[in-house]
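To start, I am sharing the structure in question, which I have written as structure tokens.
The complex appears here without one of its protein chains, the remainder shown in place.
Labels A and B are assigned to the chains in the order they are written; within every chain, residues are numbered from 1.
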Amino acid sequence: MTDTEAKTTVSITVNGEAFEANKGELLIDACERAGVHVPRFCYHSRMQPVGMCRMCLAEVDTGRGPALQPTCMLPCSDGMSVDTESELTQKAQSGVLEFLLINHPLDCPVCDKGGECPLQDQTMSYGPGESRFIEEKRHYEKPIPLNDNVFLDRERCILCDRCTRFADTVAGDKLIHFMDRGNNTQVNTFPDEPFASYFSGNTVQICPVGALTAKPYRFKARPWDLDETVSTAWTDSAGARIAVQSSRNQVIRLLGIDSDAVNWGWLSDKERFAFEALNSEDRLTAPLTRAGDHLVPTGWSVALDKAVSLLSDTDPSRIGVIGGARLSNESQYAWAKLAKGVIGTDNVDAQLGDGLPPELVLGLPRATIDQTCTPGGTIIVCGPDPKEEIGSLYLRLRHAVVHDGAKLIELTPSATGLSPFATHSLHPRPGEIATVAAALVAAAAGDPAVAAGGLTAESIAAAAGIIDGPVSVVVGRASLAESADCIADAALELAAIPGARFLSALRRGNIHGALDAGMSPGLLPGRTTIASGADRFAEVWPSTPAGSGLDTAAMLAAAAAGDLDLLVLLGADPLNDFPGRSLAASALESVPNVIAIDMFVNDSIDAAADIVLAASGPTESDGTFTNLEGRVSVCCQRVTPPGTARADWMIASELSRRLGTDLGFDSIESIRSEIASVSPLHSDITEKALVDSVVEGLLIEGPGDLVAPSPTGAGPNIHDAYSLRLVAARSMYDDGVALRNSPSSRGLARSITVRLSPPDFDKIGVARGTVVKVESAGGQLLIPVEPDPGVPEGTAVLPWAAPGSPTNTLIDASATVTDVRVERA
Amino acid sequence: MSRFTPDNEAIAREIISRYPLPKSALIPLMHLAQEQDGWVTEDAMRHIAELTGTTPAEVRGTGTFYEMFKFHPVGKYVINICSNIACQLLGAENLLEHAEKKLGVKVGGTTADGLFTLEDVECIAACTEAPALQVNYRYRLRVTVEDFDQLIDDIRNGNARDIPEHGTLSLVRQSIPADRMAGIVPPEQAGEVPVWMSRNDAGEQN
Partner (left out) sequence: MPTHAYVPHAPGYVDNDGPKLITKRFPLEDSYTLERYEATGGYSGLRSALDRKPSEVHSEVRDATLLGRGGAGFPAGIKWGFLPPGKYPYYLVVNGDESEPGTYKDRLLMERDPHQVIEGCLITCYALGLAQCFLYVRGEMALAQERLSQALNDAYAAGYIGRNILGTDFSVDITLSWGAGAYIVGEETALIESLEGNRGRPRLKPPFFPAAIGLYGQPTIVNNIETMSNLPWIMNNGAEQFKAYGSETSPGTRLFAVSGHVKRPGVYEVEHGVTTFRDLFYGDNFCQGIREGHELKMFVPGGGSAPWFFPEQLDLPLEARPVGAAGSMLPSGAIVVMDETTDAVKAALRLVRFYARESCGKCTPCREGTTWEERILQRIVDGHGRPSDIELLLDVADNISPGPYPVAAHPDAGLDAIPFPPKQTTICPLGPSSVAPITSTIRRFRDEYEAKITKSDLIPVSAAPVEVES
């Protein structure tokens, strides 16, 4: 052992055996690592210990003779000796269990937790034989709803403070609390104020008894009937690790897995409960073909033949492929190969005009979540509200700032879920974020601060003053009404901060996998361009595209202009996803043919698809997922797809075969090995490596052949001095298909309002909630208005996809910013 | 209804200003709410949450821990009879039983006219003067059953002027003149060595 190692450990004795514990490590954790399990209820390794259940008591000698101590509160110190099996320890353990059981109903046979209950298990191992308590137990009204999804049975609660501590210290949503005192203590919400937290489901997972249950799982199964697979959450790009549990070939529960690098066991409720959509009645179980206004079920071979004839009859340069972020890495590769290598079009874009240039995302120095959250570092958020869009990332960022002393500067158009703990919140005028970034960087470098983007020199100087330690920039699209160019330019300015690293906050499920698979014009798989990779791919692919194709905006424009003949929607809904509804609508109207591959019929498919091929979902086929750090983790099949729905890669293979070219894939492994062979960056992703790193995943590092782009110099195009600049931001519960098809979460979508700064609101002179007219050059909406102090003057904030009011009606995708007028209706 | 009145909101803000962090004022503010309405209403708790930057659940969670806060209406006079050991030794049980009969309510109950609520409480720090009780936290000591009847009659007849209505505790409020205040600031802004700590033997500044 070297000297430096010696300083970080302390020697302790666990049940007579010597053990080297880490300095400061809690005794309960050290025991665990030494192979000795100490029973516990309140202790949770991801939260501050509170030492209140007293289950972890053990006889500990710190030099002053043995005494009972809660091992969850005791940092290891040199020479400490613990006996977890002594007579006194055992007496204390069985005493605590007896106390916990005197008021706990013995309804295990009908309790959801039965079979996986720490109280039940520990009673077997450490408990008294029978209860000597002959009085009546405590009674409460049976389960009360804490919110739409989570129910609390107070009779079963053992008051471990896990759920309340989670709400307070992890989520920051102090909406459940201990009430009353002593033996009457109970967990509850304030009357009529539900536990409205995006993270409420975590409390169900960490409850050590069956007191908290979640609607999607209640009474659905018994633990011993469950089959489980380790996988990756798919509703956003964080790549949270999950356990997918099924019973009778149906997914019925997802649990967070504690991955150190990613989600620490936590999930947003969207990640946790959106699996319900996969079980929806509206899932496609067979291909569809158009018969007039209707789409009718058909057989696969009819559908595939029709698709193949459309594909082969169309000039490849007049074919466009939009979407792909929903797919696994392997399916993305298969589709990239089909489109670019077989069909021969480079009009392929997995982003729907709501992303960032791939060269920026992949070409700037990238940060992992851990690097971003370095204690004492500085985090600059120049992107979406992670609380609304990437829940697991939000929890990590919040922890870094609230508990680990990281500093956070937000550079967002309006207040976000991070604002309450941001050290500085800068809200640049939409379109002017790059000038603010430039001013911030200059001030941090010691130049005198200047005013920019509606912000004073003082506020920029103050923020610049805290930039210190490792600097990470979270970069993404905060507002879909502000062009990608603005954000790209801002990021390029921030790249001048010495050592700055970037964490992408593109939110769409496997979008980073799609970029790595080359599903973007000009790219090939493995972070390479057509120019630099064509030779390499020529050996494996039938062909490579001659030059760079169109992105989604250009494809839609071309389609609308009659310059495209066939659109392939690969899990895409341009009408709702593209910032510019009128362009999307006219593209779909003008393009002669549309083929869709999807799990549901979305609005675009309904309007325009000729053929729909039914795809399997993320729990129905194997694959891998790449998260926003570039971390590859498995996403495994747990159940069979509904009806005849197929994996996306199989659909690609089959189309290719019918087009006369064998993609060469007969299994997911065969695709992975081809990826590893063509992409040096992916060469470490072997089957064994995936198994070995099933929890943490494998990080793909380095920009490959990509180089960050040059600034575009885009600035706002102000055309109406009286207008407000529009901010269109996504929210956790929007009108997306996943939510529409999740019964438990459907009701949670926010009602749509336009939010204005109080002074701008006052100018309109209407009451809060009055319906007003929001009008842009492109369209108008009638929606209620409300004041919001988190909105800066001169901007109007609208949620992106709220039910019934498509905000993208107002947006012109080709403009840098969208100006709107808000008037009495 | 039952948020703080403008006058009370001003008092609430003054109370908050005497603490380095606003949440510290939670208990005094709940007392103020109880002084205003006789009990702590939900709207008052919401208002307190707004004023102290907490959530209503936190306010209620804190409040329900403490015996004195009532979350439903109680009598105008809350009679707390101590039944702890010293009073028990000198007849508290008798007195309680008598009080139940006299008022026609059980412990915890409120008389139909809304005038009295009877409670059986823990030691009220008057043990040598047992049995003791408090009416709205004003003491009555060495209470006999006759004393008790007299007390009830006095209150009913308006002859117990030293007892304010339920909710009012201190009749005097602390108030710090602005020009006298040394300066109460959040802990992170108070991190310096106080000036007088560097004095020499003569008690003068070095």
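Note that contacts are C-beta pairs under 8 Å (C-beta built on N, C-alpha and C of every residue); 3 or more make two chains touch, one makes a residue touch a chain.
Owing to the predicted nature of the structure, the values given are computational and were not obtained by experimental measurement.
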{"item": "Option touching the unshown chain, where A:E20, A:E98, A:E193 or A:E786 are the choices", "value": "A:E98"}
{"item": "Sole residue of A:E135, A:D192 or A:D293 that reaches the chain not shown, by the stated touch rule", "value": "A:E135"}
{"item": "Positions on subunit B where the hidden chain makes contact", "value": "18-21, 23-28, 30-31, 52, 54, 61-63, 65-69, 80, 83-86, 88-90, 122-130, 134, 136-139, 141, 169-177, 179-184, 187, 190-197, 199-203, 205"}
{"item": "Subunit A residues that touch the omitted chain in the full complex", "value": "50-55, 57, 67-68, 70, 73, 75, 88, 91-92, 95-96, 98-100, 102-103, 132-141, 158-159, 178, 180-185"}
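By our rule, only the chains that are shown with their structure count from here on.
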{"item": "Sites on subunit B touched by subunit A in the complex", "value": "42, 45, 54-61, 64-66"}
{"item": "Contact footprint of subunit B on subunit A as seen in their complex", "value": "174-181, 188-191, 193"}
